[in-house]
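What follows is a single structure, and I will ask about it in a moment.
Part of the complex only, each chain left as placed.
Chains here go by letter, A and B, matching the order in which they are written, and residues are numbered from 1 within each.
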Amino acid sequence: MATHHLTEKAQGKFHYTIGPYAEPVLRVRPGDTVVVETADAFEGRITDERVKPSSVLEVPFLNPQSGPIYVEGAEKGDALAVHIDSILPRKDRPGGTTCLIPNFGGLCGTDLTALLHEPLPEKVWKMEVTEAGVRWNGMTFPYTPFLGTISTSPQIDSINALTGGKHGGNMDLPDVCPGATIYLPVKVPGALLYLGDGHATQGDGELCGVAVEFATITTLTVNVVKGWDLQWPRVENDRFIMSVGSARPMEDAARIAYADLVKWLESKFGFDRWDAYFVLSEVGKVRLANMVDPMYTIGASISKEYLKQR
Amino acid sequence: MATHHLTEKAQGKFHYTIGPYAEPVLRVRPGDTVVVETADAFEGRITDERVKPSSVLEVPFLNPQSGPIYVEGAEKGDALAVHIDSILPRKDRPGGTTCLIPNFGGLCGTDLTALLHEPLPEKVWKMEVTEAGVRWNGMTFPYTPFLGTISTSPQIDSINALTGGKHGGNMDLPDVCPGATIYLPVKVPGALLYLGDGHATQGDGELCGVAVEFATITTLTVNVVKGWDLQWPRVENDRFIMSVGSARPMEDAARIAYADLVKWLESKFGFDRWDAYFVLSEVGKVRLANMVDPMYTIGASISKEYLKQR
């Protein structure tokens, strides 16, 4: 089991689209650990609170991704299991950033919910980020870091790094955090793992479209589950198992997540289909990950205590 | 401060539509406590697991409501504050019921998501409900009782008891539970409080459309907040404040809840609008109440710890 280091410098450049067309920057074996320096979602361009986001951000060059990392032995029809060991703030790129970007966010018109309003005002907030917390204007938010974006490659498409889907992508799901294992479908040889979009903290839905964005040192351990042909990403930790759907409208994301969880309970935990449907009706939990990206993301989970009871 | 008892017998009949056209069954004063016997959502018609739901349930005679209760002094433009003191199982109507009803639920075609599939199978599950828990087939679910439906009267409409909205109604929100205060807009003299649809436990989204339905003895204390002109229901407990939206598609329910919470932070807690938008992006919480009723319901909340920090 080796440990690899993927520094920002060694990556050369970041990727704004997730697909099979970029060359791997690293090759690892199942069981290996990788320590990755990720950039913040703005690639550091929002340097202070006076910067107008629209003056430094250009579509589609947003949400830079580290990778892709080629995992030996991963083939179409397998699942990639990514365990997140830790996510730490980068000392060389300190601080967190959030902002209001014109025509982006959960409570305004956007390019997909196209309206005739003038955009909301542009705003930037900078804040201190340490493992002790996120400090802003006398308030302290908890330091609950996670990766907004984690993904394997689609088979032949290449999907912009702002969009979640079957491949993972920009789910903005706070459960993709230290201690969790993320299962992603493998569609191409080597899986091609991409990651980025570190969030120091985020509310459910990522309401204004931007969390506390920060540059991270993320440590992952990568494994392959042979012959586990996933349709959508799944997450597991000490407490629960979760299926993740990304779609619009939001009810379709919820349906995907819960339908996948029914099938998981059925195929691996000995539940009859209708019992699974009923049990989730009584003890299922829903996490609204984002209500702002091109695909909304919802995770549906069940506590492991109910799996042990079977 | 008086305590009133509203037995099932005293109510005479239940209501399947919530509006200003029914005669009050009780008149109370602000500060009074009311102990209400509620029926389960099927009015007891699903007596055992061999009953086919479609053979005993008839639209629109579903989800029977207790009330209406006239609150002296409540006028249009006020808010009704309903504190839930306790919800206990009725000893004379023991047990809980859940079921699969044809063309109803979160993972099937319905009358509103009209498809060409045959309905899913009809199923009934009966279970023991006590304050110690809900027991079914060797599993124990927690006893976390709440009212699926609580409402004031709309001004001139009368809305079936299955539909949530600005008036409250069938939100199926687990936070409407003992210890919480529900704020509802008053549109008619006396507010006309309706309640029912006790759930012994329920998962997020009420996936199959039916929680553990049971008959309750619910104790409420009712107050009036003069001149608080709410647009949507709100909830408060020791830990958080929550705004509640009911709409389709689901993202509209989320937008309503969060937009209302922004305005609440702005008007009562000293937040600038954009700071409120930002803070909720980082620490807001979302509860998916139901994804099965004619209007989906979402609650958006913020912990009181962040309100104290201002």
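We take it that a contact is a pair of C-beta atoms (placed from the backbone, for glycine too) under 8 Å apart; a residue touches a chain by one contact, two chains touch by 3 or more.
Keep in mind it's a predicted model, so treat the numbers as computed, not measured.
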Next on the checklist: Quick check on the homomer: 2 copies visible, but what's the full number in the structure file?
Outcome noted: 4
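Quick note on the criterion: only the chains that are shown with their structure count from here on.
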Checklist outcome for this item: Distance in whole angstrom between the CA centres of chain A and chain B is 33
Checklist entry - In the complex formed with chain B, which residues of chain A make contact? => result 98, 100, 105-107, 120-121, 123, 125, 134, 137-141, 201-212, 248-251, 254-255, 258-259, 262, 274-275, 277-286, 288, 291, 296, 298, 300, 306, 309-310
